[in-house]
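What you see is the complex with one protein chain gone and the rest in place.
Right after this comes chain A.
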Amino acid sequence: MTKTLVVAEMAVREMARRRVVLIILLLLPLAFYLSRRGDQLGQSIRFVCLGLGWALSTAALFAGSAARTIEPRLRLSGYSARHLIAGRLAALWAVGVLLSAPYFLLVRLDQHDVRYGAIAAIMALTVLVSASFGLALSVVLPRELEGTLVLLAVVGLQMMLDPDDTSARVLPFWFSRELATYAVDHTGGGYLDRGLLHGVLAVAVLTALVAVAFRVRQGRRPHLRFEPLR
């Protein structure tokens, strides 16, 4: 537990020192929100959640990529993949909650006649999914630029595709559309159930992908044995 907490603490410290990046991350969802606020309040909620997902996924991608240089040393120092993944996810969740909280307050104050609990659920799931999604990209793709382009494509598709389209459902943030519809349009519980199920599945699948990809990238080293020598 101590090792996981230390990894989390250092990851938070690293992110906190990228002040310009943090400011951009904080403002990006606001731009999304304001872009639709004038005409469609419901859409502005959907967009701010997607903006949060994009911002947090990008933060996770960059945090994961930046950690690559020190990872071999951490492994040799006694950290397991579990420590490193859990620590970074915990740090990203903490940053995600801090970034999401002002937007929840904004919606709470600026929007009326919406289901605030469902909006809180969207934001909570967005934080969880984004952290795993960005980390997964950083582990699978060796360079930040490639990860950024994939992220751009995924979030762009998520915005453009018809939510009823099957292909939209395999994208990681589909749940936010379902939950936002439930929250804004006061639809039946089917949207809520589908959204929650998709969000939880997205978190589980992406976190498993991070764990598997992390182990594959580190690779097995059967040639090396630690044992007493005579």
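Just so it is clear, a residue touches a chain if its C-beta (ideal position, glycine included) is under 8 Å from a C-beta of that chain, and two chains touch if they have at least 3 such contacts; residues count from 1.
We take it that contacts and distances are computed from a predicted model.
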Record-based protein name (UniProt) of the chain missing from this complex, from "histidine kinase", "FtsX-like permease family protein", "Iron-regulated membrane protein" or "ABC transporter domain-containing protein": "ABC transporter domain-containing protein"
Candidate in contact with the missing chain, chosen from A:26, A:41, A:66 or A:81: A:66
Given A:18, A:37 or A:115, the one touching the chain that is not displayed: A:18
Residue ranges of chain A at the interface with the undisplayed chain: 2-3, 6-7, 10, 13-14, 17-18, 66-67, 69-70, 72-74, 76-79, 219-230
